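Read the structure below first, then the notes.
One protein chain omitted, others in place.
Here is chain A:
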């Protein structure tokens, strides 16, 4: 039973390496629901020929009882054939849909069934771990385990392998494996490969009109309702598309689309405290694929959208009635924001700008007053556009956002819609090294959003804060309810006049990479100390308990087992293929050999003579004599023996096995 359980445990550990993909509890629950019934059947099944079928059936029944799919057969088929790709196309952790969440339990069940059969049919017991190792290999192509996770998994596999080697535990090999795993876990590594890097969710619609091109058209029919929302407080902006690729003609969205998983964290670049907000959105005229969203969506319920991670864009291929959106919102005060640096590593922030007209480059230098790239420089650029350009929202509205139209806007007409303002801002910011992107969406000043609320605006990447929306048109009415928009407004008001602008202080240099950051040395030290102390206490305690239990039973076989373990503890290489007389040949000293000879006589009389004589008293007298003799050893030797785990410590040399003739 122990060895079968070890096979199941190894498969479960391999399955748990998918935790980054599915999350801990959703995965652990379905794994337990699948593996426990299968393990019970594997242990107690009396029919060896039917065991694999019965184990698989038990696992499947437990799994289906846990996930309760509407179409059980369809869910299992989808889990076995399609889930692997859907998982790669989704954000992690994935949504716990029945068709997807059965993927890993099916793998674990298959590995367990094959492992148990190998355990019963192949002489080398460690072969039974190969299916679980295959699952480990697959899990590593999804999400590579590192650090403590890899160490724990390696230790768990080593423990399972030790249990499988039934005649003894190769402690030296186990220790070597653990030390190797620890060292490998501490080696700083670069980004790990993942199959997800090459996968993205396909959008059914081959071509989608750019929402930036629709801004002017929407402003032409301003009363058309698009959607309405309800939230605790007004939402300043509702982005629907992030356009961060510009080739001089078109603005296009960058990044891959993925299926929205169970939830998204705030961006990696957000280090300031964050809070969550939520809103209920009901669509009334806004068609697919764009859905009103926020920069850092956390969860979406009521619809299964695609999402562009890091950009926040939500898309739905089918018309949507309503949905609930929760998003992350950084909390930062105006003074911190005003002195913040920009984040040059933000995804898409320093994308292309195409072939720039020469006069525009000169204009960009003038616009920021020669300041180096910082959030203050971004605010200066925003003020430049606000002060020198005019927003038009009625009459004949200018259209276009390529360099010909932007050049005319910047250098000649100096008036345009938010489309030209935002596009010109992003282009000028990038020319000055400020990471920026263009966002298209709607103003949220009213709970019922209409075409007239269509808006395009720029966002700049601020170190530690993420993307901060700016308003070069000066037309967006912001709520006075705190949040990033209000902090931006206060920072804007604190901006001194152009004549008194000064460079902000440089932020402290970040620590150089690769200096051991991320290695939890104190944790490693604690683990080592606790392990050593636990060993020093647990092994002697276990030996005392084991001896007491055997003495209480008092059989001759127990006496032999006691002697065998005592000899192993003092370093005598006793194997399972040795009789008591064989042990006597290796005994340390004639008195010990004499005690073993007496024990051998008792064993022969009791077990093999067929006379019915029970010489257990003589056997245990021999055990006591042997223990007394071993107690005369030097103190260091006795201490070493006291903490040496002797149970099943020696393996009989494995016979080289060939094909049966």
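Note that in this section a contact is a pair of C-beta atoms (placed from the backbone, for glycine too) under 8 Å apart; a residue touches a chain by one contact, two chains touch by 3 or more; residues count from 1.
By our rule, contacts and distances are computed from a predicted model.
Among the names given as "Ferrous iron transport protein A", "Sulfurtransferase complex subunit TusD", "MoxR-like ATPase" or "Carbohydrate ABC transporter membrane protein 1, CUT1 family", UniProt records the absent chain under the name "MoxR-like ATPase". Touch with the chain omitted from the figure is made, among A:410, A:560 or A:593, by A:560. The chain omitted from view is touched by exactly one of A:393, A:413 or A:604, namely A:604. Only one of the listed residues, A:3, A:445, A:581 or A:616, touches the absent chain: A:581. Counting the whole complex, the residues of chain A in touch with the unshown chain are 123, 167, 557, 560-561, 564, 575-582, 600, 603-604, 607-611, 648, 652-658, 660-661.
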